[in-house]
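Removed from the display is one protein chain of the complex; every other protein chain stays in position.
Letters A and B name the chains as they come in the text, with residue numbers starting at 1 for each one.
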Amino acid sequence: MDFGFLSQPAFSGGGTYFDWVITGIKWTMLVSLCAWVIAFTVGSVLGVMRTTKVVWLKGLATVYVELFRNIPLLVHMFIWYFVMPELVPKSLGLWMKQGMPMPEFWSAVFALGFYTASRVAEQVRSGIESIPRGQTHAALATGLTMPQVYRYLLLPMGYRIVVPPLTSEFLTIFKNSSVALTIGVLELTAQARTISEYTFRTFEIFTLATVVYVVITLAVVVIMQFVETKIRVPGYIGTGR
Amino acid sequence: MLRIPHLVAAIAAASLFTAPVQAQELTGTLKKIKDTGVIKVGHRDSSVPFSYLDDKQQPIGYGVDICMKIVDKVKAELKMPNLKVEFVPVTSQTRIPILMGGNIDLECGSTTNSVERQKQVDFAPTYFVTGTKIIVKKNSDIKGYDDLKGKTVVFTQGTTNERAMKAYNDEKKLGINFIPSKDHAESFLAVQTDRAVAFPMDDILLYGLKAGAKNPDDFVVIGEFLSDDPYAIMLRRDDPAFKKLVDDTVTGIYKSGEINKIYTKWFESKIPPKGINLYFPMSDGLKAAIKNPNNTGVGACGKMKC
Partner (left out) sequence: MFSDFDFDVIQRALPYMGQGMMFSLGLTALAMIGGIVLGTVLALMRLSSIKAISLPASGYVNLLRSTPLILVIFWFYFLVPIAIKHFSGDSYAQGIGPFHSALIAFTLFEAAYYCEIIRAGIQSVPAGQINAAYALGLNYWQATIQVVLPQAFRNMVPILLTQGIILFQDTSLVYVVGLTDFMGAASKVAQRDGRLVEMYLFAALVYFVLCFIASLIVKRLQMRITPPR
């Protein structure tokens, strides 16, 4: 294996192939992080909605979760990127295609974010549901209202319980961000593919890309393990798992 | 002692005239085809009229027709009239790795014979001559390459046109915003739906795409040639027996004049699926290539230096 080609000037754009790799990592991180903001907030709201006793809130959230998780991510990407601009009023559609900056980036962020929100919702719901009902009853008995029960008991406890599954959801988003290459986002996998095409160094560049994914994943896992030990709920078995 | 080599030479010489391949040990692709009973032909999805899918999703086109002549020749040489033909879809990005990996034996599409690709694969004699231009909407304000400054341009990944356009962009410092796409139909659709203002591609393919559009008159192909692109069938490197068979077949079609019939069928007649006629008479470049069959490649960056 010879990685010397990375320092060669790239075919186009002025930089080296190494710069292309860095750009790829940048877009992978940007897509993942922006999508995570959406997935976490929307997923949390939906997850809480599914635990409430209000029928229509619960129903709405259930429909969302079923609808989004039963359609492949690739199809979500295509719908946000190709279909959405054709369904909105013409001038807005044209703006989505030409006027707005980086349409492929935002389509990818929305597709990935709203898709993953359905998975986050399930984790949040199961986290809240795993809190023994007796605690809710006890809280209500002390005179707290239902919103207060959520605010002071269910949410703080629930989130501490679901940190591990949410970490793995974040890692999933990070890996799934590669699907954005299908709509033209030049993230890490796309850059690796392009570099292999220009340099014929397929083996080397794919190895490099794989190592980058593994290293970032390991870094996230190590950080989150530290976070978990800090926020672990005492008295629960295996919360660190 | 001298007799034996003479005898061998005599048999070898005789076999050249009688049963050329059978008498020799089969090698390379021909051996593979004989052993497996299948020839795998790579085709494109939307390279009209070279290699594309008709309304029954069968691969058809000028390149496919010529490839089928090669398949016929293989059948005759190997005495395998029932040889199975397997069509494998390829894209601009996948065609070379797939060919090198042995998943196809011939690539019949719209592949430019470039010097750089010759390091990886081999080419049959040139069967079409074209070059990079751009397609734009007629009512747009793009009248030449320099109007693309700061605009969005879509390209098909893995094409020579991508490189020609990028080299031009670098040289003229146009600051074009490039978006990649997987195949020509997808790229052209980006122009149709206003996602990009232009699509650089070989002019003949642009005419093919334009003719197939809902409103062909809305689009126009403009610009000087940014690159020269001689098309040829691709095959694996270092496979002299198969290369010779392919070369002989293509040259044979050129010599016998059969090429004119095939050319007319795809470029000057109505073609499936919509019955459009490209009205594209044979260029002088192609006439010369047919008169003197060759597989000379071109540089990587079109007419720019890189």
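By our rule, a contact is a pair of C-beta atoms (placed from the backbone, for glycine too) under 8 Å apart; a residue touches a chain by one contact, two chains touch by 3 or more.
As the structure is a computational prediction, the values presented were derived from the model and not from experiment.
Colleague: The chain left out touches which of the shown chains?
Modeller: Counted over the whole complex, the chain not pictured touches A, B.
Colleague: May I ask which residue of B:51, B:91 or B:169 touches the chain that does not appear here?
Modeller: The single option touching the absent chain is B:91.
Colleague: Taking the entire complex into account, which one of A:79, A:94, A:146 or A:224 touches the absent chain?
Modeller: A:79
Colleague: Of the listed residues A:70, A:91 or A:142, which contacts the missing chain in the full complex?
Modeller: Considering all chains, including the one not shown, the answer is A:70.
Colleague: So which of A:16, A:98, A:136 or A:202 would be touching the chain we can't see?
Modeller: Checking the options A:16, A:98, A:136 or A:202, the one contacting the hidden chain is A:202.
Colleague: Residue-wise, where is chain B in contact with the chain that is not depicted?
Modeller: So the residues of chain B touching the missing chain come out as 27-29, 31-32, 35-36, 40, 45-46, 53, 55, 57, 88-91, 93-94, 97-98, 100-104, 182-183, 185-186, 189, 192-193, 212-214, 236, 238-239.
Colleague: If you put the missing chain back, which residues of chain A would it touch?
Modeller: 66-67, 70-75, 78-79, 82-83, 86-88, 171, 175-179, 181-182, 189, 192-193, 196, 202-203, 206, 209-210, 213-214, 217-218
Operating definition for what follows: only the chains that are shown with their structure count from here on.
Colleague: Using Cα averages as centroids, what's the distance between chain A and chain B in whole Å?
Modeller: Measuring from centre to centre gives 41 Å for this pair.
Colleague: Help me check something: in the complex, which residues belonging to chain B touch chain A?
Modeller: So the residues of chain B in touch with chain A come to 93, 97, 119-120, 152, 157-158, 163, 166-167, 169-170, 179-182, 193-195, 306.
Colleague: Given the complex with chain B, which residues does chain A contribute to the contact?
Modeller: Listed in rising order, the residues are 11-14, 82, 85-86, 94, 97-98, 103-104, 182, 184, 186, 190, 193-194, 197, 200, 202.
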